[in-house]
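And then chain A:
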Amino acid sequence: MQKIEELMYKRASEMLESGEVDRVIAWKKGETCYDVSPATFTKDNLEGFVYDAFCGANLSKYLVEESKKGGKILVFLKPCDTYSFNQLLSEHRIKRENVYVIGIECQGKIDANKLQKKGIDGILSVEEKGDKLTVKTLYGDKEIAFEEALSVKCETCKSKEFAVSDETIVLNEMRDNREKRFEAVERLEKMTEEERYAFWQAELSKCIRCNACRNVCPACTCTHCVFDNDKSGIAGKANADSFEEKLFHIIRSYHVAGRCTDCGECSRVCPQNIPLHLINRKYIKDMNEFYGEYQAGAAVTALNPIVDFTKEDVEAATVVGGKK
Partner candidate 1 sequence: MIKIKVSLLDDLYKKIAETYPLYLPVEVAGEVNYGKYNSDSKVRLDVLKTVKSPKDAFFPQSENLVKFKVDGQKIEVIDVREEAKPFVVMGVRACDYKAFDVLDRVFLVDPLDTYYQTKREAGIVITAACGRPDETCFCTVFGIDPTDPKGDVTTWLVDGYLYWRANTAKGEELTKAVSSLAEETDGKAVDKQKEEVKKILKKLPNADIKPEVFDENMLDLFHDKKWQKLSEACLGCGTCTFVCPTCQCFDIKEFITNDGVNRFRCWDSCMYKDFTKTAGGQPRPTQMQRFRQRFMHKLVYYPKNNGGLYSCVGCGRCVKKCPQHLNIVKVIKAFGGDDNE
Partner candidate 2 sequence: MSDIFTVENIKRISGTDVRKCMKCGKCSGRCPAFDDMDIKPHQFVTMLGQGRVEELLSSKAIFNCLSCMACVERCPRGVAPANVIEAVRDTVERMQGGDAIKAEDIPAIVDELIPQQLLMSAFRKYKK
């Protein structure tokens, strides 16, 4: 990763220097090891430029606002982020001509939260050694396998290909875990209705309606969200009833269905660690099964299955039942 970071830094400073781009969107070091933040860099200020295993954030959504500001922007996108970028292009949310995309190698990102769940608290620093992580903590050094600290979204990484890029920085073969993509959804599908109900009831009861999932989502770029719109009939700032927990997540996922690229940001940012990606992924799985394989963002011109149809589509009754 170190090497990749150096190459990225080099390209960023070159392009800024030569005036090819005016701004760079990448990640910036935080106060500790894991608190990196997305940031824009300019010619005079590349301080804190970082690319490491904690740089999980998907930068594509920032381009919606950033590409409006004029000037050319260099953005670094991991393979999964390129799909979001493409999807945004197809929705006319980004001015392509204002953006230069460098696809960068990603070997999976790690999540500090995962470390804490595994009992590693008081984290001071994390060092990568092969497939192991050495964690310095307030309570002594700990070691954990890289795999075990893998961010939820990377556990089922869907692609190592870049859907779009102007150039790439890749040194090592990347890997994906696409075969595992629908395992969790399938597990839920196999449960009884009662079990699934209990599962979601418990998960969603944690929802605090902070809207982090929505605000981070590259598919949620509405100027004015229905949930903020008092006229929509479903506006709400809090889940005043357990119904609203479900309403929010069902409708949100429906609104991004066919546009969700499965980037996993919703689950990454959820402060309550609700597996929100499992909702979106259910739509993806259903669409794949009912209407043929479709990957949002794989192509700019592809027709999203939810606005498409064929005369031979399956009936709801066939796929859901619905009749006793």
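Per the selection procedure, all candidates are chains of the complex that A comes from, given by their letters.
FYI, a contact is a pair of C-beta atoms (placed from the backbone, for glycine too) under 8 Å apart; a residue touches a chain by one contact, two chains touch by 3 or more; residues count from 1.
In this text the structure is predicted, and so the values were computed from the model without any measurement.
For chain A in this complex, the touching partner among the options 1 or 2 is candidate 1.
On the side of chain A, the complex with candidate 1 involves touching residues 30-32, 34-40, 57, 62, 116-117, 121-124, 137-139, 202-203, 205-206, 208-212, 214-216, 228, 236-240, 268-269, 271-274.
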